[in-house]
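The complex appears here minus one protein chain, its other protein chains still in place.
Each chain carries a letter (A, B and C) given by its place in the written order, and its residues are counted from 1.
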Amino acid sequence: MNYNETFSSIYNVLSTLDNEGQTAQYIPELAVIDPEKFGVSLFTNEGELFSFQDAEEKFSIQSIVKVLSLVLAYRQLGVQIWDRVGVEPSGTPFNSLVQLEYEKGIPRNPFINAGAIVVADILVGALKDPEVAFLDFLHEIIGDKSVNYSEAIAKSEKEHAFRNLALVNLMKSFGNIKNDVDRVMDFYFKICSICMTTEELVKVFSFLANEGVSPITEKGIVSQRQAKRVNALMQTCGFYDESGEFAFKVGLPGQSGVGGGILAVHPGKYTIAVWSPKLNAKGNSFLGSKFLEAFTTAIGSSIF
Amino acid sequence: MNYNETFSSIYNVLSTLDNEGQTAQYIPELAVIDPEKFGVSLFTNEGELFSFQDAEEKFSIQSIVKVLSLVLAYRQLGVQIWDRVGVEPSGTPFNSLVQLEYEKGIPRNPFINAGAIVVADILVGALKDPEVAFLDFLHEIIGDKSVNYSEAIAKSEKEHAFRNLALVNLMKSFGNIKNDVDRVMDFYFKICSICMTTEELVKVFSFLANEGVSPITEKGIVSQRQAKRVNALMQTCGFYDESGEFAFKVGLPGQSGVGGGILAVHPGKYTIAVWSPKLNAKGNSFLGSKFLEAFTTAIGSSIF
Amino acid sequence: MNYNETFSSIYNVLSTLDNEGQTAQYIPELAVIDPEKFGVSLFTNEGELFSFQDAEEKFSIQSIVKVLSLVLAYRQLGVQIWDRVGVEPSGTPFNSLVQLEYEKGIPRNPFINAGAIVVADILVGALKDPEVAFLDFLHEIIGDKSVNYSEAIAKSEKEHAFRNLALVNLMKSFGNIKNDVDRVMDFYFKICSICMTTEELVKVFSFLANEGVSPITEKGIVSQRQAKRVNALMQTCGFYDESGEFAFKVGLPGQSGVGGGILAVHPGKYTIAVWSPKLNAKGNSFLGSKFLEAFTTAIGSSIF
Partner (left out) sequence: MNYNETFSSIYNVLSTLDNEGQTAQYIPELAVIDPEKFGVSLFTNEGELFSFQDAEEKFSIQSIVKVLSLVLAYRQLGVQIWDRVGVEPSGTPFNSLVQLEYEKGIPRNPFINAGAIVVADILVGALKDPEVAFLDFLHEIIGDKSVNYSEAIAKSEKEHAFRNLALVNLMKSFGNIKNDVDRVMDFYFKICSICMTTEELVKVFSFLANEGVSPITEKGIVSQRQAKRVNALMQTCGFYDESGEFAFKVGLPGQSGVGGGILAVHPGKYTIAVWSPKLNAKGNSFLGSKFLEAFTTAIGSSIF
């Protein structure tokens, strides 16, 4: 099947709509992105790549990286990570402290900020040189060294991180952060600063559509069982308090970032990534969400 | 594929475990059920039925009926029902009032009690004789008239319904219940009292595995799009504050009842129902959850 | 000291302000009251009475009665009532269910609706004919039989009581309501319907300013210790989530009702009641609060 025509015809329809929302404003690097950028890529388990428009332009993947850091921690340490972070939807915004206080510092899931910070703490404790090891892990999956951090974005994030500092200190007060708070946050901001194209994204995540095995290098990244569980987590938790809506309308496990990217997985079939910088009120790409809804409707393909 | 052997070998392994938990205690009809009862049935889209042990014994399906009442309301009234009930996981127990107060009487989703009561209110307003119409709807799907209410259970529920009366009155105070509170609750308790066997359950729900069309009668019950959305909702919300765990471990959309039943759907393939009366701390069948986890692991089949 | 001139000069200043807010709208009997009505009375422990404007006109005292029902329950049953209702400010609106769910059906204090309903339940259980006994109690304090229920208001309240029905059913589900829900609510609406003038109010409450002894009949109503504790409770809880503000600005223990009445006590000195039907956003008399603030400032008299 050739998806290029589907991409193009959906894009043409959506172009006639108002592109509502606005780009993330909290750091300059995200606020200045051209809001009309739009890219989409799809990568099948057979190795076919389909791309449309700005699919070769790098953007800040932000929270999408939380899936990759979870995968690395899960692979390194196995089920013991679930002692420190849950697997339930939170029902609250991505940066809420309320549940964290009621539940004594154990985040609901690894995709809200608190959960991703715990995962960062786990990796800082488990890896020798976490920043290097994390990039090595990404390069292992895609088979080249094209992915890197953005020092400028990491620095900017750090300067506007009061809410995240509140989260990490609250968890530290409950004993659920083991390393130095500043060390953990440096690593966290570093991995959130990674820039990728939609083409790179679909390749990096392709092992999750393929039972844990990279279709590019044919190397096993995680077990089949682990891949399924990560996909299930994305389905129930990847869109924060809009996760139900995304499952309802798009019907694929996915993860969203404030840079305007969305990554989704059709287990057994393909990965798809879309990028459009304007965000809706919940902080997810406005046009990206609409595009994926139209796409799974058009090709009659969702996991449900 | 013949599932009988899989059922039997999983059951043999699980039998060696302690069957933890206890039967629902709040009404006599549920408390006195033999806790060692166990039944499982699977029904494929091709019409094959596999059953094990007590699969022909009727039990109280309780909250599993919430999916069927949602389907009927969705079919009758379409998307306008989403003005009155959300599609997001609640992150709280099935009978919590907290979110309902913060969110001004709009329940998070149709499977927590508050949401199911709103759906009951919608049906009471839309149907001429709701109790009769609801049974007719079930009979239409399975092609016979074998399903009925239990007057004794409905009466017992009503006498122990203070928490549900709190929910319905709170929603009424916000204007999200349109009919008389007592009328709505009578209908709600009536439909929750329905008794079915696991064989009946898998047949009644089979249209959700088959793009909205009953494989028995070949009649369309809902549109393909509606079927997918109901499945997505079961995935994110069907197990209340254990929905993430169920997606994570079992990997199928499903719905649980305090009678000890669990119904799950593999879209495109089959429906499966299991019954074991002892409940875990979250109110879901202890052995039933374990069985389904072992089953999807054994046959390597989940939607993720 | 003659307070008439102080009353008059404060009233003249306040008259030049906009009388913001609006009368309680949820039942017709309160909505139709002339919003410009204004009455104030002060009764000293020496038996002097000072009144201004509409001080001899009856109005619905609503929640102000909660103090009197608490006093009766406290006198009858002593400290055991504190097992079923707390003595802490709630920090939330008067009709909130949130804390009640977290704290398993034990209301924070006897002046929020939930707490007053528990007190009503206590009285229904302890008194032979609660409606008669309650009026007898009021008549005992003031030495005549001038106070009565308003059947019309009680009936109206009952028809618009969904939020209160949610509260009582939630507490019943936790076991903190011992009698039949309808019986308790009938009594609760009955006592909330009592109408008094500001002159009657200051006389009825005068024992709280006088160490538990009615200055009119010289009979002891409660012990000195109990009187002090009821006053302390009014100080910290009598204005719901505006209690801090009232203590801060007025500096007297007091209780407010949605009929626009406010009753305040200066222990050792006097009781004062003011009536002005327009309410602020928190449901307390707009002009009444301003008047009391100006009054305690003018005469340099508060408990702080």
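Just so it is clear, a contact is a pair of C-beta atoms (placed from the backbone, for glycine too) under 8 Å apart; a residue touches a chain by one contact, two chains touch by 3 or more.
Just so you know, these numbers come straight off a predicted model, no measurement behind them.
Across the entire complex, contacts from the unshown chain go to A, C. From the options A:101, A:136 or A:151, the residue with contact to the unseen chain in the full assembly is A:101. When the omitted chain is restored, the residue from C:23, C:44 or C:90 that touches it is C:90. Considering the full assembly, C:303 is the residue among C:14, C:31, C:49 or C:303 that touches the omitted chain. Contact with the chain that does not appear here is found for just one residue of C:100, C:168, C:233 or C:279, C:233.
In the complete assembly, the contact with the undisplayed chain comes from C:253, out of C:21, C:215 or C:253.
Residues touching the missing chain, restricted to chain C, are 86-92, 99, 108-109, 224-225, 227-229, 231-233, 235-237, 241-245, 247-249, 251, 253, 267, 297, 300, 302-304 (touch as defined at the top). As for the chain not pictured, it touches chain A at residues 96-98, 101-102, 162-163, 165-167, 169-170, 172-173, 181.
The criterion applied here is as follows: only the chains that are shown with their structure count from here on.
Rounded to a whole number, the gap between the C-alpha centres of chain A and chain C is 55 angstrom. A straight line joining the Cα centres of chain B and chain C is 47 Å long.
Each chain gets one centre point, the mean of its Cα atoms, and the points for chain A and chain B are 32 Å apart. Within chain A, no positions touching two or more other chains are listed.
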